[in-house]
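I have placed the structure first, in the form of C-alpha cells, so that the comments after it can refer back to it.
All protein chains but one are shown in place.
To keep things simple, chains are lettered A and B as they appear, and every chain counts its residues starting from 1.
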Amino acid sequence: MDSIGDSIYALAVKLFPICRSITGDGFRETLRIISDELPGLTTHDVPSGTPVFDWVAPREWNIRDAYVLDPHGKKIIDFAESNLHVVGYSTPVNKKIPLSELQEHFYSLPDQPDAIPYITSYYKERWGFCLTENQRKTITEDGEYTVVIDSDLKDGHLTYGELLIPGERKEEIFFSTYICHPSMANNELSGPTVTTFLVKWLLSQKRKYSYRIIFIPETIGSLTYLSLHLDEMQRRIIAGYNVTCVGDDRCYSFLPSRKEDSLADHVALHVLKHLHPDFVRYTYLDRGSDERQYCAPGIDLPVASVMRSKYGAYPEYHTSLDNLELITPSGLQGTYEVLQKCIECIEADERLKVTVLGEPQLGKRGLYPTLSTKQTAAQVRDMMNLIAYCDGTRTLFEIAEKINVPMWDLVPIVKKLKEQNLLESID
Amino acid sequence: MDSIGDSIYALAVKLFPICRSITGDGFRETLRIISDELPGLTTHDVPSGTPVFDWVAPREWNIRDAYVLDPHGKKIIDFAESNLHVVGYSTPVNKKIPLSELQEHFYSLPDQPDAIPYITSYYKERWGFCLTENQRKTITEDGEYTVVIDSDLKDGHLTYGELLIPGERKEEIFFSTYICHPSMANNELSGPTVTTFLVKWLLSQKRKYSYRIIFIPETIGSLTYLSLHLDEMQRRIIAGYNVTCVGDDRCYSFLPSRKEDSLADHVALHVLKHLHPDFVRYTYLDRGSDERQYCAPGIDLPVASVMRSKYGAYPEYHTSLDNLELITPSGLQGTYEVLQKCIECIEADERLKVTVLGEPQLGKRGLYPTLSTKQTAAQVRDMMNLIAYCDGTRTLFEIAEKINVPMWDLVPIVKKLKEQNLLESID
Partner (left out) sequence: MDSIGDSIYALAVKLFPICRSITGDGFRETLRIISDELPGLTTHDVPSGTPVFDWVAPREWNIRDAYVLDPHGKKIIDFAESNLHVVGYSTPVNKKIPLSELQEHFYSLPDQPDAIPYITSYYKERWGFCLTENQRKTITEDGEYTVVIDSDLKDGHLTYGELLIPGERKEEIFFSTYICHPSMANNELSGPTVTTFLVKWLLSQKRKYSYRIIFIPETIGSLTYLSLHLDEMQRRIIAGYNVTCVGDDRCYSFLPSRKEDSLADHVALHVLKHLHPDFVRYTYLDRGSDERQYCAPGIDLPVASVMRSKYGAYPEYHTSLDNLELITPSGLQGTYEVLQKCIECIEADERLKVTVLGEPQLGKRGLYPTLSTKQTAAQVRDMMNLIAYCDGTRTLFEIAEKINVPMWDLVPIVKKLKEQNLLESID
C-alpha cells in the first residue's frame, strides 16, 4: 500500500510539466487538478489593474510556444523541452537577429553550468531565453538566429484558490501555499501538494478551529488576498503557516513570524525540537516568501514557516535542477507529519486547572501503584508534573514546554485526568 | 568541646532505633524526645478518617513484634534486629505457609544485595517482609514457615508537632521536616535533628519575623497541616524550607519552589553560591518531598529545599544502608550553617536609600582614607558599591546580588552607614 508520501509525490509528478506563472492558464490548470482532490476548493478571479495596496493586479500572461533557430534553421532552444527556457512574462517576439544581439537575451549560470536558471520579469517588459552555461558555450556560429516567443500579455485576471473549513470556533488556522512557478519541485510543488493532503486529512478530523487555506501566486497573490480579506483575517487567524520548500530529505528548517512569539512559532519549534531536534533555525531576516506580506507592519498575522531545505539555501534553488529527483515521498511526508503535529498541538491546547488542593490521591483512583518502591516514583512522573503545573495560568502547551515532554504525550493523560474530574478546562 | 554538629548527630543517634511510621507510637515517641530539646513544641492529634483535601487521615498503625521462623522453628527474620524488615503498615498475620507463598511477601534488591529495602503500603492492605538479597538466597528449604506480624491498624490519630515563635512582625518564615521513616539517617533523621538545633539557635536571637516550625509525617502530614492552616499560611509565610536529606558530606544541593522565584529560592541560591559554589542545582521537576504539597496549584507557598545528597539521588536511599555511618557531624553542621545564613539574609533584608544626593563625603566621617593613592580606591569599593545602589528601589539582598558579594559582608557596612545617617530603611 502506498504511503501518504507516495500519494503526495504522485500529485507533484502530475503537476510538474505545467507551465505556471503568477497568472494565466497554467495557474488555472494547476488549480483544477488540485480541485479534483479537494472538491470544496473555490476559484476566484481578480481583474488585471485592480489596485492591491501599493501594487496592482498584473496583466495576464500566456505562452503557447517559444524557440530559437540557428542560422541553419535548427531548433537549438525549445520551450517544449523545458518551460524554464523562457524568461517568465516574456513579451512576444518573432524575428531574425544576429548572435551578438541574441546573447543580450540569454541567461545562464556560469557557476552551475548544467542548470537552466529560472528568471522572471513581471514588472518590466522584456523577453529572454534561459539555458545552461554548457549549452550557451556551444552557440558560437555567427549568422541570423530566428527567435520566436508566441506569448501574450494582456488584461485578464489574477486567479487564486480558497478553501474555508468550518470548526467549532470561528478562530482560524491559516495555510498559504503558492502555485506560480513552472517546472520546479521543492520550491513550488512540494508546497501545494503537501497542503492538499494535509487538508484532506483535516476534513476527516473533528475540528475545534476553522481553517482557511489558499493557493495563490507568490507575493502579488498574498497581497491581493490580504487586500480583500484583511479585516477578517486579523480578527480570526490565531496561527498560520506558509507552506513552501517542504519536499526534500536533507534537513528540516524553521523561519519565524516577524514578531517571533506567536502560537504558530512556539508550536512549530516544539514539534521540531521533539521530532527533528537538528532542524535549522532561521530568523525573520532570512525570510523570502509570503510571510513578507502576512507579517508586514499593519498586517501582522502570526504566520511562520516549517520547511525542509529553504528557498535560497540549496544549490538547485530557482534552476532546472530543482526537479522531481530533488524531492522524495519521505521528504514530503516528513513535513506533512510535522504540520499535522502542529495542528494537533494547536487543537489540543487549552488552559487547565487541577480541581483539588494539594496533590490528588491517585491510588484510590487506580492511577498510581499502591506499593511504594524506589522504582514507582519515576513511572508516574509525567502525570505528576502535568498536575503540578495545571494551575490555571498555563496552557497545556506551556506545560509541555515547561516539563519538556512532547505535548502529544500529555494529551491522553489529560483525557484520563478529566475523566476522573481531576482537571478542568478554564478557557 | 562538642561542635554543634556533634550535638545534632547525638540527637540522631538517640532517635535512630525508634520504629516510626506516618502514624503511631514511634512517631509520638520521636516527638517527645524532640520536645525535650524544644519545650515549646506542641503535639496535635487529628482523628483517623478526617477528610484532608483529596485524602483522609489514615488509620493508626502500631507494631510490637514480627518475625519469620523456618521449618525448624529458627527465627530467620526478626523485626527486633531491624525495623526495616517489615513492610510499613503491614496488616497482622500469624500463620504457617509454604516457602513458595512466603516468597510472594518478600522484598529485596537484586542490585543492592546487602541492603534491606524500605517498603511501605499505606493505602492498600498487605503484609510483607524486607530482607537483603543475600539473605533471601539462603532461604531455600521447602517446608512450612511461621510468619508473625503483631501489628494493628485501626482508628486512632495522625499526630504532628508544631512550634510557633513570635517575632516583631507577623510575617513568618516556615520550616517543615518529617519524622515518619523508621531507622534511616540521611533521609529522615538529618531533617528533624538539624531543624531542632536551628530552632534552639533561633530562640536565642532577636527576630524581625515570626517562625512556624512543624514536625510531620511526609505527604499526608503536610496535606493535613495545610488543610487546617492554609489561609493563615498563605497570608503570613514569606519564605519556607523543607528540611530533608541534610546529613551527609558528599555535596550540597538545591531544589526550588514551584514558582522558582521566591525570596526563599533567591536567598538559598545566594548562600550556596557564596559558601558552596559547587552545589548541585535541581529543578522543580526533580521534586519528591513536601514541596509537592506546599507548592501545589492553589496552595503556592514559597517553599524551597537546601539539601546534601538528595532523596533518590544517592545509592543508600530508602534502604538499610542509609544509616548512622552515612551522616556525619560535619555534614549536619554544614547544612545547619547554610540554613542559618538563609535566615540571617532574610532577617537583614530591607529596602535602603542613601540620604544624600551625589556620593557622600566619607572622609569627613572617618569612613575613607584621607590620602588618595592608587591603592585606596579598591579598599572602599564594597562600601561605595553598596551606596551606589541604595536608590530605594533595591533591597539589600538585591544589592548584594548586583554587586556580587555575600549579603553578610554588607550587613556591618549598613550598620556603620546608618549610624552616620547616610542610609535609611524605607520599607
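For this structure, a couple of remarks:
Keep in mind that, in the parts below, a contact is a pair of C-beta atoms (placed from the backbone, for glycine too) under 8 Å apart; a residue touches a chain by one contact, two chains touch by 3 or more.
Computed from a predicted model, the values in this text were never measured in an experiment.
Here the missing chain is touched by one residue of A:136, A:276 or A:318, and it is A:318. If you put the hidden chain back, the residue from A:296, A:324, A:356 or A:380 that touches it is A:296.
The hidden chain makes contact, of the residues A:16, A:55, A:282 or A:408, with A:55. Even with one chain removed from view, subunit B keeps its contact list with that chain: residues 353-354, 356-361, 363-364, 370-374, 377, 381, 384-385, 388-392, 403-404.
Not every partner is drawn; the one left out touches subunit A at residues 52-55, 107, 109, 117, 119-124, 126, 219, 222-223, 226-227, 230, 258, 284-285, 287-288, 292-293, 295-300, 312, 317-318.
Keep in mind that, in the parts below, only the chains that are shown with their structure count from here on.
Subunit A and subunit B have centres, each the mean of its CA atoms, that are 55 Å apart.
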